[in-house]
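As you look at this complex, bear in mind that one protein chain is not there, while each of the others sits in place.
Here the chain labels run A, B and C in written order, and each chain numbers its own residues starting at 1.
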Amino acid sequence: MSVPPTDGLVVVPSAPVRRRHLMVRLLHDPVAVAALVILALLAAASVLAPVLTSHDPIRSSLFDTLAPMGPDHPLGADGVGRDVWAQLLYGARTSLAAALVAVAVAFAVGIPAGLLGGYYRGKADAILSWASNFMMAVPAIIVLLVVMAAVSQSTYVAMAVLGLIISPSVYRLIRASVVSVREELYVDAARVSGLTDGRIMRRHILPVVQAPSIIQAAQIFGVAISIQAGLAFLGLGSPSETSWGAMLNDAFANIYTAPMLLLWPALAICLTTTSLALLANALRDALGGKKVRQKSSVQRPKTSVRPARGAKSAKPAVRNLGAELLRVDNLKVTYPVDGGTRTVVDGVSLVVERGKVLGLVGESGSGKSQTAFSLLGLLPPEAGMQADGIRFDGDELGGLGRGAMNRFRGKRIAYIPQEPMSNLDPSFTVGSQLVEPVRQHLRISARAAKAKVLSLLERVGITEPGRVFDSYPHQISGGMAQRVLIAGAVSCDPDLLIADEPTTALDVTVQAEILDLIRSLQDERNMGVILVTHDFGVVADICDRVTVMRSGKLVETADVAELFANPQADYTRMLLASTLEDAKPRTALKGPAVGRRDRTA
Amino acid sequence: MIKKLAVAGTAVLALTLSACGGGDTGGTPGEGATGGTLTLSISQDMKSWDLAEAGLGHSEQYYQPVFDPLLRLDQQGEVKENLATSWTYDPALTTLTLKLRTDVKFSDGSALDSTAVKTSLLHAKAGTGESAAKLKSIDDVQAPDPSTAVVKLTAPDPGLLRNFANVPGMIASSTALTAASGPVGSGPYKLDASASTAGTEYVFVGNPDYWNKKDFPFDTIVMKTLDDPTAETNALLAGQVDGASITPDRIPALEGGGLDITKFYSGIVEGLYIWDRAGKITPALADVRVRQALNYAFDTKAIVKVAKKGLGETTTQHFAPDSEAFSADLDKKYGYDPAKAKALLAEAGYAGGFDVVMPDISTLFPEAQAAMVEQLGAVGVRVQLDKIPFSQFMPSLLQGKYALSYFKTGSTDPWNVIQLLVKEKATWNPLGYKDDHALDLVNRISLATGEEQDKLYKELNEYMVDQAWDAPWNFVQDVYASSKRVQVTTQPYSMLPPIYNFKPAS
Amino acid sequence: MVSFLLRRLLAGITLVLLVASATFVMLNFTGADIARNIVGETATPEQAWAKATELGLDEPLALRYIEWLGATLTGDLGKSWFTTVPVGTTLQTALPVTLSIILGALIISALVSVVLGSLAAVRAGWFDKTVQFSAVLADAVPGFLVALALALVIAVNFGWLPATGYVPYQRSVVEWLRSITLPSIALAFGAIAATTLQLRGSMFDVLQRDYVRTLRSRGLTENSIVFKHALRNAAPPALTVLSLQFIGLVGGAVIVEKVFGLRGIGSLATAAAVQGDAPVVLGVVIVMVLLVVAVNLVADLAYGWLNPKVRAE
Partner (left out) sequence: MGTDMTNLELPAGTSGDGGGNPLLRVDNIRVEYPSKKWRRAGFVALDGVSLDVQAGETVGIVGESGSGKTTLGRAVLGLAPVTGGSIVYDGREISSMRRSERRSLSDEIQVVFQDPYTSLNPALTVLDILSEPLLMSGTGRAAAEKRVRDLLDQVYLPSDAAQRLPREFSGGQRQRIAIARALCRDPRLIVCDEPVSALDLSNQSRVLDLFIEIQERTGVAYLFVTHDLSVVRYISHRVAVMYKGGIVETGDAAVVTAHPVEAYTRRLLLAAPVPDPQRQAVRRAARKQFDAAQREATRIGA
């Protein structure tokens, strides 16, 4: 094993990456910073109200009614001569504190219920879920109307009730988080390690719940502020409590006389709710990590094909073969990373012959799948692709637009994916998914297309084509799904089949059958096949030629027999040596195996 | 897909916008003296078509198209004939003989005769509505012949005639007293139930058989219930309604929007009402000097100017300028004089002021509360506000929970004022205050007529002002906004202009 | 299927009863002299007492509850204490108003969010950012401000659409559409924001799925991929959000109705709650919860229709 190990026993990053705390990440987002600053200012203003104004917010001075802005009343006075600035400041106290009450109640009820339901499941969970579904269907405003009209006019009481009504959303969030964490293997591992439930909750579950809770809290806070304003608008609310909602109410009465009065509380409310919403959004972003994608998901990746330099004189990178179907010269695929690009396929050239199977072998990160996708034009939009040429049966594929590529895709070049279940659209029947491209490419009637698809399904070894045709993907097994996908791939009689690890997700017995199927179809239709795999067993089973890749680069290409018999590259040799097939089995443990009726060698 | 959606959306939008202008239900300007539709907005819904449950004040307009009253007030507030062509009292003032028109039929075809009047009045009297309360003095109604109705009273009721010119005097068909399937009256219009939506919009179409069609020029009357002032203002500005009673703060916007503004008095007096003149709750109030001090404490001119936007006439009395009891000199009795107020309080032994508890009304009348707390505080009366749900405001006053509070009530009719405020069992005498001198005057008023009665009214008025019965601030000025399409005339004794005072603008 | 419907129906009825019962108890908390309020300020104490007896207010709470429950279960919602109009009748006139604007709002939000959400997910870039940001803002601005602005600008200032009032569709469909357009838009504002964000998110996720890549590999047109396959798969979560929004719309209707002077369930609820008109409040609560139950049921059925996996169960 002269090849340096890829599992780098010492290739750990040399300096520990600094763990960026959520807060730190948040502080790098200008929107979040702005939102935080605004909220902090509002909170500070409400706390410092007595310092910032000498006016009593409740005390009305008749002669100041609708006083304009001036030195005595920085923002003027309202319809009953109360200082608007003072009201705004003291109102922030009520509004913010009452909203906090809503948040506190919602969490005081929601968190324990969510932890209880999510962690222990069972009866408690059933009852809690039932109760929460009930609560969710209660129209909050109506209940608040009744409460405020009949029970108490206090904003705090109303907000406490709102908190209760809204608590199911907290419960659901916490429960969902707990349930998903609980399914995580590391929680299982913690249990096996003998951690108590309390410690598991504290150490493994609460931290996960923390961040979404903050988001939820911000949202509930915003909702509470809005609802307060709405209730005040309806004329409910305690007269002696200064709040933004009460200010709005007064402003509405004077809307035609002093519209500015509406501006201040509306501004305060909108600022608060918007800041909270933006903060929640920023938090979510910070949690979700930086989204790689900023560009469109459907634009074609940037591709460019350099013109063949002197068509004849240039020495082809790959030796020419008789029935050449596809020739790829010097393919390069890059992805943008922080401040640069990362090359995942670097100068790969290959040739596929009609009626032959080319194996593309490598470990994870070798770029084999990226190579396959780039040939189909299926790279994600942020990827960049370059090649000296991609010639398919006389046509140049490089640089084709989406529409032009669709003349080849599905019709002449087909694709078999790796994971059968996730590659069928769960919302449509198997039949309709297969019929759609057939009709589009072959321009035949729905009836003819259905007949063709049914016969294809039968061809790929499905015993009840009619039933499978009408089934939804979740109603069929993984092996069956892979047969369906193969049927879909060959439905328009393609010349080239690109199969990306078509058997990796399957059980070994199913894998053998699927390989048999691909082999027979390929044989029957004289297709060229690119088979991407990491399994040398599969290569040995089906391939005619093999290209070994590593870290985006081509390592060697050879006929299959030659490769196994006489690998040229060290890397290939290392890989072949790693296969366990011919490793010596361990012998039975000496000693205690008495009295067993095993068949011993 | 998107294109299709966009096209569909545009189509809907075009459809709705193209109908623009078609939604105008108001009478077309320039049309002749008759025809068209009059659309009025009323801020509160009607309670019931049953006259026994009918309300007054802002509800009156609802009943005017369908029901015709026995009498009618002219624009000066004088009682004029309507269904009754003449009316005479006996000397004891307890029997009122009415001569009825003989050509009137209800819209169900039955004749409006003395039996119908008897049935309708006795039914209405038994009810609990505001209107019914005005009929409580009726003992019985007799129908000696079809065109003569004789109303027997338990005691003289000087307000009865004016009341008969309003909802209390309206007559419903005997076949539909409770109006279970809609109102049946003999009025100028009939309710078009199919076009109406209870609680939202009532549509009235002309009654072809009505005897006095010239007073009701519109073909159709629509009454919309719009209880939100802003929505009402928007409707006025958008030309959706032709008239509505509005709050003073909307005047500039509506005038700017091209609407006509009419200001008038309906006899409502607002101010600090002293319920506890006997000092049961707050002993200080039993002393007339304390009550007078309260009158001196208020800068009523400033209150009217600022809190009422100048809409109102300061006063010290409960009787409206249009009424027989009014006396202009009385308004000079108390002026804004905090020093004097303090002196009077000191004289009464309250140099340090005193504490009172009042219901918190800042949601309903914030300006009034602001003024009250501020100016009472200035003379040493410390107001504690009792937070109660606003639905509890009236009930708690009626229960006699508070010694004094902000309030407004009243009537242009002096007898109605007495009924409301002065009598021992008067509605707004919740603590049952009994002043023998005042009650004696009331009794004498009920037995007198003409100038003698007027003199007694004035005497009562003066006595009440001297006694500082309450601490009134001002007569409330009401504002009515109307579109240029109509001409409106307001008149005394009505909170909203009666529908016969609306004419199409020429 | 039938058993599913039955179970949901049963749960719905239980919910209605629970909420209504809680409301019933709450309404009797005040201890206010409701009878006095009803007969009016001019009535005598005797009349007030008579009214109280007539309404059975002198009976113990438990007894009244049982009576109310019995009546409600037989579909008798009683009469308004104040207007003596049967609650059923009042609801019949108020319900079409509220339903019109809520349905209008639902349709508007569904259409707008499908267009905006899909385009944002597909187009990305500044368009996506603008949509996201506007959605956050729209969600944060209190609904009545939007309603007020629409009323002032579109109706009062330009006079394009009526500022107040509701015209039943039986009278004129065009007038009906005109009368509910502004309220529906005002109401839809927040729902559009939430649903657009949800749809954008789920659309974005779906477009990253393996099967979308496979569909592309088959050479399907982008329109088919985005609006047939991706939208269909992204719809269920958006639908859930939309059905949750419905509850919010019911609340929002209370406010929008006030601004546009509509006599719907919302303004009925406000007026009745403030007055203490218990039968009306209870009627409104029952109808609203029934509505929510019905909408949730419809949403579940639609969810099943959209999601074959759920349908199978």
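Everything that follows uses one rule, which is that a contact is a pair of C-beta atoms (placed from the backbone, for glycine too) under 8 Å apart; a residue touches a chain by one contact, two chains touch by 3 or more.
Note that this is a predicted model, so its numbers are computed, not measured.
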Omitted chain's touching partners, listed by label: A
Options A:Asp285, A:Glu324, A:Asp346 or A:Glu363, residue touching the unrepresented chain: A:Glu363
Which residue of A:Asp197, A:Asp395, A:Glu464 or A:Glu524 touches the chain not shown here: A:Asp197
Absent-chain interface as seen on chain A, which is shown: 5-10, 12-13, 16-17, 19, 184-186, 188-197, 199, 203-204, 207-208, 363-364, 478, 507-509, 511-512, 515, 534-541, 560-561, 564, 574-576, 578-581, 583, 585-589, 591-601
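The definition used in the following text is that only the chains that are shown with their structure count from here on.
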Chain contact graph, described as a line, ring, star, complete graph or other shape: complete
Remotest chain, chain C as reference, centres from CA atoms: B
CA centroid of chain A to CA centroid of chain C, Å: 32
Cα-centroid distance, chain B relative to chain C, in whole angstrom: 38
For chain A, residues contacting two or more additional chains: 149-150, 235, 255
Overlap residues in chain C, where contacts from two or more other chains coincide: 30, 148, 258, 274, 276
Partner chain A, residues of chain B touching it in the complex: 229-230, 233, 247, 249-250, 252-254, 302-303, 306-307, 360-363, 366-367, 369-371, 373-375, 385, 387, 389, 391
Interface residues, chain A side, partner chain C - complex: 133-134, 136-143, 145-151, 222, 226-227, 229-230, 233-236, 255, 266, 269-270, 273-274, 276-278, 281, 293-298, 373, 376-378, 402, 405-411, 414-415, 417, 419, 422-429, 433, 436-437, 440-441, 472, 474-475, 485, 488
Chain C partner contacts - residues on chain B that touch it in the complex: 1-2, 5, 9, 12, 15-17, 19-20, 22-23, 45, 47-48, 53, 55, 128-130, 133, 195, 197-201, 224-228, 230-232, 234-235, 237-240, 257, 389-392, 394-395, 398-399, 425, 427-428
